[in-house]
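Sharing a structure with you now.
Every protein chain except one is present and positioned as in the full complex.
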Amino acid sequence: MEDIDLEEEDNLNIAVLSGKGGTGKTTISTNLALALGAKYIDCDVEEPNGFLFLKPNIVNTEEVMVEYPVIDEDKCTDCGVCVDVCQFNALASAGNGILLFEKLCHGCGACEIVCKYGALGYGKREVGRIEKGMGHGINCSRGILNIGEPMAVPVIRSILRNLDDGLNIIDCPPGTSCNVVTSLRYADGAILVTEPTKFGLHDLERAVELVDMFSIPFGVIINKDDGRENIVKSYCKDRQIEIIGTVPYSDSIALAYSKGEMLYATQDNRALFDHLAMGLGEVLEWT
Amino acid sequence: MKIAISATGQTVDSMLDKRFGRCQYFVIQDTETGEVETVENKGLTSEGGAGIAASQQLIDEGVEVIITGNLGPNAFELIEKSGIKAYKCHEMVIRDVLEKYGSGELLEIEESGPAHHGGH
Partner (left out) sequence: MDLVVLSGKGGTGKTTIAAALSELAKEVTRVDCDVDAANLHLYYEGKDIAREDFYGGKVAYIDGNICTRCGSCEHVCRFDAIEDFRVMPLACEGCGACTLICPQDAIELKPEKDGDVYTTQLDDGILSRAEMEIGSDGSGMLITLLRRIARKYSDDETLTVIDGSPGIGCPVIASITGSDAVLVVTEPTQSGLSDLERVVKLSRHFDIDPMVCINKYDINEDMGKEIEAFVEEEGLQLVGKIPFDDLVMESIHELKPIVYYEGSSAAKAIKDMWLTIKSLIF
């Protein structure tokens, strides 16, 4: 994976990751985007929850299309060579014609390469959409994978290939799966969100391993922090990983979350996220 | 006529496996000769589309009847299109499954299970 040369880019993309779900990744992404006046990009396309908090007016919707093979039955001899080369079992031969299972198709083109009769062409179908709008005074966009579609990568790629200039906060899918890997290909820096527990640490270690592969600057935000020394802090110290800041454990934050409220709307929490925003600038060394 | 049953083991004394796409073996009986052969399910080693891989394998084996627990929509579509009949059965010893099929006690699967994600 090549490094992205900042000199050549007009935008700065910060990916917000977490090893597991439910660590507060969306809470931190949305509120931090507000504090920074940045754009908020929700790439967690299977469960894009950021708009529940930012509540933007959606002004623009684009479809995300992927290619799939279309078989010309006049030319097809039912030889089955395309079935054999398809690594995804998207094609099958029932003995009386080739069947396509479009949701399994990755649109790779292998079947078209091997078809001797020129019977394979490509059509396009929608797998998701991208919505854009303004909420709480910032530009927000999100990718949504259509229900029943198994592959999120095309939607993620589509939203990230067309990012606007400026500072983009990218709310990534949880975990270290290929969806996250795809998101990171477009990132110039990363924030790793974790909790100060053994579970949080275990998942953080994996997230660090992932970000290291991309050689981009990153820092950690500890959510639900108890203010004490803890295993995550000592891990970061040992590994010389910068801690951008912490979000304290609090009942009022949990309640605001459950109601879908923005934390940045309240005075106390505004200071908290302004502080995190400053910490982020220092850790990622942007000017 | 060949009958294939999704199975956890390799003989008629093993149990029927309710999974189709990810069962370990198919026990196949030829009703004319009474011969039984066992094949490893190709779907088991497919990262995605296991039901399709398993169905394709049985189509290629020339099977005319499939007995299993549930069929996903992809496998169902392919099996239906190929003219193979599929029957539903609970977990029991394959020998008894064949007997039940012989006496016409099994119900034909006329609709697929849930339309789930095909990938992975």
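A and B label the chains in the order they appear, each numbered from 1.
Basically, contacts are C-beta pairs under 8 Å (C-beta built on N, C-alpha and C of every residue); 3 or more make two chains touch, one makes a residue touch a chain.
Quantities reported herein were computed from a predicted structural model and do not represent experimental measurements.
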Exercise. Decide which residue listed in B:13, B:47, B:61 or B:96 touches the omitted chain of the complex.
Key: B:47
Quiz item: Among A:56, A:69 or A:107, which residue is in contact with the omitted chain in the full complex?
Solution: A:107
Quiz item: From the list A:11, A:146, A:197 or A:266, which touches the chain that is not on show?
Solution: A:197
Quiz item: Among the options A:125, A:206 or A:275, which residue touches the chain absent from this view?
Solution: A:206
Practice problem: From the listed residues A:138, A:167 or A:181, report the one that touches the chain absent from this view. | Solution: A:181
Quiz prompt | On chain A, residues whose C-beta touches the chain left out of the figure | solution = 1-2, 19-23, 46-47, 49, 52, 85, 87-88, 106-110, 113-114, 150, 174-181, 185, 196-199, 202-203, 206, 209-210, 213, 224, 249, 251, 254-255, 257-260
Quiz item: When the complex is taken as a whole, what residues of chain B touch the one chain not shown?
Solution: 17-19, 22, 24, 44-48, 50, 69-70, 113-114, 116-120
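The rule we apply is simple: only the chains that are shown with their structure count from here on.
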Practice problem: Can you check how far apart chain A and chain B are, centre to centre, with Cα atoms defining each centre and the answer in Å? | Solution: 39
Practice problem: Could you pull out which chain A residues touch chain B in their complex? | Solution: 83, 88-90, 92-97, 99, 101, 103-104, 148-151
Quiz prompt | Interface residues, chain B side, partner chain A - complex | solution = 46, 48-50, 52-53, 55-56, 59, 74, 77-78, 81-83, 115-120
